[in-house]
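Dropping a structure here in structure tokens format, bear with me for questions.
Only a single protein chain was left out; the remaining protein chains are all shown in position.
The chains carry the letters A and B, assigned in the order they are written, with residues numbered from 1 in each.
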Amino acid sequence: MTQSSAAPLLMVRDVSKSFGPVAAVQGVSLPLYAGEAHALLGENGAGKSTLVKILAGVHGADSGELLMDGEPVVFKGPAASRAAGISVIYQEPMLFADLSVAENIFMGRQPLGVGRRIDRAAMNREATEVFTRLGVQLDPERAARGLSVADQQIVEIAKALSFNARVLVMDEPTAALTTVEVGRLFEVIQTLRDQGAAVLFITHRLEEAFASCQRVTIMRDGRSIRTAPIEDVTIDDIIRSMVGRDLDTLFPKTATEPGEVVLDVEHLCRGGVFDDISFQVRRGEIVALAGLVGAGRSEVARAVFGIDRRTSGTVRVHGAELPNGKPLAAMNAGVALVPEDRRQQGLVMEMSIDQNVALASLGRLRRFGLIRRSSERELATTWAGRLQLKFSRMGNTVSTLSGGNQQKVVLGKWLARNPSLLIIDEPTRGIDVGTKAEVHRLLNGLVADGVAVLMISSELPEVLRMADRVLVLREGRITAEFTRAEADEDSVMRAATGQSPVVAA
Amino acid sequence: MSVITAPAPAPTDRPVSRLESLLRARELGIALAIIVVFGLTTLNNHAFAHAASIQQLLNGAALIALLGVGETLVIVTRNVDLSVGSVVGLSAYIIGDLFKHNHDMSVVLGFVIAIAVGAAIGAINGLVTTVARVPSLVVTLAMLYIVRGFDGVIVNGKTIDPDSIPTAFTAVGYRTLFGIPWLAIIVAVVVAAVGYAMRSFRSSRDLYAIGSNPDAAELAGIPAGRRVFTAFLISGALAGLAGALFLALHAQIDVSGGSGYELTVVAAVVVGGVAIFGGSGTVLGAALGAVLLNTINQALVASKVSSFWNGAIAGGLLLAAIAFDRWLSLRVARSLQSAEGAHRDL
Partner (left out) sequence: MTSDMATKTPVTPRRSVVETGKRALWRGVRRWESALVVVLIGALIFGSSERPNFLSPMNFFYTGLNMGEIAIMALPLTLIIMTGEIDLSVASMLGLSGTVMGVLFSNGWPIWLAMAAALVVGALGGTLNGVLVAKVGLPSIAVTIGTLTLFRGIAVILLAPRTITGFPLSLTKIGVVPIQGTQLAYSTAIFLVMAVVAGVVLHATPLGRALVAIGLQPEAAQFAGIRVNRIKIWLYVVSGVVCAFAGILLTLKNSSVSYDAGTGLELNVVAIVLFGGVSIFGGRGTVIGVVLAVAIVGALQQALTQMNVQPEVQNIVIGVLLLISVVIPNSGEAIRRIRDRARRHASTPSPRNSPNA
């Protein structure tokens, strides 16, 4: 569906923005048509987030202009942008946990009654109206605390609607959603489009762009490379534009012969989260835990590693049982965990690169009880080299690195311990395509060297390409197991969503 | 990745505002606790329920409750005001000194000046916290030193005694209306007014937003600096008012007036259900917390338990209150999550 006639609702024309010597956005142009969903694609560092912040009024453009309905507009702050009808929904929903859903929607604009006091009944009523318009149902009086991520997003969208937003910008909205919730989101986007809104949809998932958007813009190095209707481009086109080069293979995989059992999990159980989880991982094999977000996969990994205490069941590494709830014991047994949340769990953002790499190995770097800085630096340099880390100075904080390089630091931290079992949770989430391939190559190299890998991933293509065996979790239980040969998208998704009875392979 | 468009999921409705009703239960719980303590003590010592005893109860709690109102506003925004005790002492002394040298200064003017002194210090706290973005713990701690020091300098070892203070002023401290002390009435009015405002006006709801999620508040366009500044201003002004009432109540003031109040106020406020990390809590709860703490103190005296136990019991109570709060929030979170899980159908 192409909007050929009308002028764009919002036109970004030749916008540039620099921070000091760094040009984050250079001469970017992008049309947003009413009733259309427009995908914005690009690697990390391409300038998408900066562009979003300019639209949101958080930053002012250095040059170029924004045109709404053909008229130039200037935003002096987020409030101005919102007043003009642009609403941005960020990746992490920003709600007030202590306040009610309705108050979250109308914060700062609560309907007033007699004597300028807040009319709660009217507020709740209006909130319900917005939810109805969206086709969802939520209790406006409940506190925002405890809402699922998907529901939080719905509240954010409701907030946008209540502002009579005509342009909705969504920054990676599907990253933490289950497939069903993604479906619901797309329906909501369709509803918004039907009502004449324009949606700017930023995602790393190319398939989603194809499934839900009518137009696509690809950014690279701060510039808009190409804008085209979705039917005029292929995935290869997109990748080439994003990366600037052809990638012959995205997900390489070499076959290896699995050895002895490294990890043996039996009847692992954590009350209310997962139940009766049993599986094994052998040397030289990649076992993937697949399933919808929220199925309990990360929780299983955390319980195996000892971050969370298990209710019952045993975890054995090289035959020896691990004590409950002691990550240090798991580490000493040769287990490593690259966690799901890079910024909160994987790295100390304000520490330097070398300090982060060394954080799990400090015991080894000691002499007479004191840390040897030279050994620390050496360790970091070695792994930075092996992982082809791109950085300017080892002493810089990791917050200065791109997502892909940050992930390499986390990997370096754990590989420095020479683990025999690597648990890696969402290995390539939020990472550009180029680094993605590097990470996959790295994992293959590891299993070739005899490391056992337990991989958790929500990206089916990744799971299917990398895993020797696929275990599917649904609502805290293993519902299926597939070998590499048996696994395909359809069967895995069925097991993950419980759509048909599962026959164990 | 294949995207499955599922039929719209089951309505995710929840029992109406379970959290809100729990919160309201907190104030109720404290009120209940007060009644229980009061009742038990009276059984033991009938004099506890006499008018004079109750008046003393109310008066004892009044100042802390008043300070608690201002402190609640500040703590809700994820800040803290440790300077309130020293402000009480300073403002009390300043108007005491003024009365001493201008014996016919009007009572109203005395109150106004006391409030102004407090407001001035509150303004400094607010400015430094919001403009210089300094953690309020540090700012108000520093102001506590500075104000106490300044107070010490102008007091210089002297004391204002009852003779210096006009009876019209001290009347506020001991007069009653239908048996209820004026002091308690004044504080009750302030609590009611501020409590109503906190629920009903947009700018007060902003305070809760700021404490609940400062980043989201900024994105929502809430003028956090202005709001936090106002919170500190009010806290200071109420502390100034408390200073005037202190003088009226005790009819004398020296250099130690009000010292140590700040920690008692924080304890009362936390017991009253105001989250120390901001975002929730009511001034009514804070006031009730002050009343509860004082009731327990007086109950101990009335039960012939040595008053030496006051401190230990207050400390134990505070620890129990925050432990209870934590247990409560864990329970709520768990129940909300399991309700979530129940709806995770396909």
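For this structure, a couple of remarks:
Assume contacts are C-beta pairs under 8 Å (C-beta built on N, C-alpha and C of every residue); 3 or more make two chains touch, one makes a residue touch a chain.
All values reported here derive from a predicted model rather than from experimental measurement.
For the options B:50, B:175 or B:326, the residue in contact with the chain missing from this view is B:326. From the options A:337, A:411, A:473 or A:493, the residue with contact to the chain not on display is A:337. Within the complete assembly, B:148 is the residue of B:26, B:148, B:205 or B:227 that touches the hidden chain. Counting over the whole complex, subunit A has residues 18-22, 24, 44-50, 60-65, 72, 74, 76-77, 90-92, 171-172, 221, 307, 327-328, 331, 337, 339, 341, 344-351, 355, 359-360, 362-363, 365-366, 369-371, 390-392, 395-397, 399-403, 405, 413, 430 touching the chain that is not drawn.
In the full complex, subunit B touches the omitted chain through residues 80, 128, 131-135, 137-139, 141-153, 156, 255, 259-260, 263, 266-267, 270, 276-277, 306, 308-316, 318-319, 322-323, 326.
By our rule, only the chains that are shown with their structure count from here on.
Subunit B meets subunit A in the complex at residues 1-6, 8-9, 11-14, 16-20, 199-202, 205-206, 208-209, 211-213, 215-217, 219-222, 275, 279-280, 332-334, 336-338, 340-341, 344, 346. Chain contact summary for the complex, subunit A toward subunit B: residues 77-79, 82, 94-100, 103, 107-110, 112, 116-118, 135-139, 141-143, 145-146, 148, 151, 179-180, 182-184, 186-187, 205, 207-208, 211-212, 272, 294, 459-461, 475, 489-490, 493, 497-499.
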